[in-house]
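Just dropping this structure here.
With one protein chain removed, the remaining protein chains of the complex are shown where they sit.
First chain written, first letter: the chains are A and B, and each begins at residue 1.
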Amino acid sequence: MEEKKMICIECPRGCELTVRTDGKSVDVSGNFCPRGKKYAQAEVVCPRRILTSTVRARYGMIPVRTDGEIKKSEIFRWMERIRAMRIDRDVKQGEVLLTDDDEGIRLIATASYRNEEGDNAAF
Amino acid sequence: MFDAIIIGGGVIGAMCARELTAYRLKVAVAEAADDVCAGASKANSGIVHAGFDAPCGSKKAKFNVEGNRRMEQVCKELGVRYENNGSLVVAHGAEEEQKLRELYERGLENGVTGLQILDKTALARLEENLAEDVTSGLYAPTGGIVCPFQLTIAAIGNAMDNGAQLFPSFAVCAAKRTESGWQIAAKDGRVLEGKVVLNCAGYGSAQVARLFGDASFEIRARKGEYMLLDKSCKGFVRHTVFGLPTAAGKGVLVSPTADGNILVGPTSVEEDTYDTSVRREGFDQIREKADAMLKNIPYREVITSFAGVRAYSSRHDFIIGESEYAEGLFHAAGIESPGLTASPAIGRYLAEAVADRLHAKKNAEFHPERKSAEWFRQLSREAQNEIIRKESAYGRIVCRCEEVTLGEILQALRQNPRAHTIDGVKLRTRAGMGRCQGGFCQPSVFNLLMKEYGYRAEEVTKNGGKSFVITGGEI
Partner (left out) sequence: MERDLVIIGGGPAGLAAAVAAYDAGVHDVLVIEREAKPGGVLKQCIHNGFGLTRFKESMTGPEYAARFVKETQARGIEIMTNTFVVDLTADKTVTCRNESGIFTVRAKAVILAMGCRERSKGALNIAGTRPAGLFSAGTAQKFVNVYGLLPGKRVVILGSGDIGLIMARRLTLEGAKVECVCEIMPHSSGLRRNIAQCLDDFGIPLYLEHTVTEIHGKERVEGVTIMRVDEQKQPVEGTERYVPCDTVLFSVGLIPENELTKRAGIALDPRTKGAFVDGSRETQAEGIFACGNVLHVHDLVDFVSEEAEIAGIGAAEYIRGGQRAKEYVPAAAGENVTYVLPQRVDASAQRVQKIYFRVRSVMRNAVIKVQAGAYEKRIRKPAVAPGEMEHILLPAGVCGGVKEVRIDVLAAEE
């Protein structure tokens, strides 16, 4: 039996979870809601995260996020791909900028962007 | 070939340059740093001293009193903020009161006007936050405050407008005599030739003198640390309040600044090198001395702390005039306090000496006035609206805390001497000098520098050299 403590990141409450595993079953305590249990179980098997970053466009940066959780171990691979992207057109909030072949997770713009210098003046 | 080369773009070099351009002379200013106002002129108290402190008969006394008399007019011409707020030296008990009387007598002999010794009741009418055990004070109505950066920058700018040439990043490393004067060389190989040279190199002035074969004096460093309080403390003191001077200088003062903050400091620390780092114990030393003069100083409102270096000479007086060892080299060295106050007088004195030597005539086209970055904010609302209608940039606030407009920043980027660093913009416009210390406006100023000069992001510096703002490149 292995015991592990972790903070749930599902909401600002930040429950302190205790997770006991024996290889087969996962026992979670300390969670306020069912999401905590789900989080802890996933955390033991394969931790996943939403990734947020920015994509470079001609006149500024476009904020982006993944529309689902990606494997924590894949974060830096995703960052490489995001860093390689260049946008030179208008983008609408919610627009898909990239789709991951393996898991079908998509990178979406979280703000609209107009490809004009004047619209992106820094002050 | 220049008539006069000034080494040093601090307030002394600036005043010399301006006064020299009032004659028909070709003037150059060589500044070692990437921008003017980089040494003691950017980290000092900004006090226009009355002149009661300097020893009778000293150069300090003479130039202090004369500079004090000229300061208001100079500031008016250059559009620099100046206030004649008066100063107070406070004493605790009989022993200190005796010293206060000595100071009073010395002031009279130095030619300071209006001095008065006030009792506790009279003091309380001037300042309400004096410490309870203050018993008496010396009031000097001619004391004032000035913005030291504005003064330095405006004087150089005005000299440039009148034809002087500025050579920034020109660190003088050699000097040799020529047929008609001197040739000086910078580390990067550039050379300048002039009939005469003015040594206004601050901490570096002894080193500069040696390049010319004059090893007659040493310059030592005495650091002073300060704390600056937010503008919300305005009114906490109205006069510049000093303790009694000691051998190490005038000691800690508490004063409003010309820009509306409250300044507390400086300490006094002998240093072997030019070092502007602030010490942890410095804060306690400032507080101990300041608390002896005033009660309830709002230290919670500190917005920044910094240190400056006084470059004082081994002769313990200003060294002003032609070198005895190098003909055509004029010193203005060892200019510690009251150097800022004395600067207009030193500038005029040396300019007259140089003009005399070169038989120069007055420059009829000399224009003493300059529109500093201050001009816009001093206008009435109606007048500002007139300007905004013509130039909308004056309607855009970039620095929230000091309410600096885009128009003023563009002026600082384009007017002599042009700002090309974050701190350069700050010293000229006050953008980033307020309570958030550039937190909001630094990225905007950064962006404006890139646009104006075509810099890449990695090239923008805080204050020249390798002080790059961004060292991680593009993400």
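Quick notes on this structure:
We take it that a residue touches a chain if its C-beta (ideal position, glycine included) is under 8 Å from a C-beta of that chain, and two chains touch if they have at least 3 such contacts.
These numbers come from a predicted model, not from an experiment.
Considering B:E270, B:E403 or B:E459, the position touching the chain not shown turns out to be B:E403 (whole complex). The chain not shown here is touched by just one of B:R69, B:R190, B:R238 or B:R279, and that residue is B:R279. Counting over the whole complex, chain B has residues 227-228, 232, 276-280, 282-283, 302-306, 381, 384-385, 388-389, 392-393, 395-397, 400, 403, 405, 435-440, 442-443, 446-447, 457, 461-463, 465-475 touching the chain that is not drawn. The chain not shown here touches chain A at positions 6-12, 14, 16, 49-54, 56, 60-61, 63-65, 72, 75-76, 79, 93, 110-112, 121-123.
Going forward, only the chains that are shown with their structure count from here on.
The geometric centre of chain A is 52 Å away from that of chain B, both derived from CA atoms. By the touch rule above, chain A contacts chain B in their complex via residues 54, 56, 83, 122-123. Within the complex formed with chain A, the chain B residues making contact are 396, 398, 406, 441, 443-444, 447-448, 474-475.
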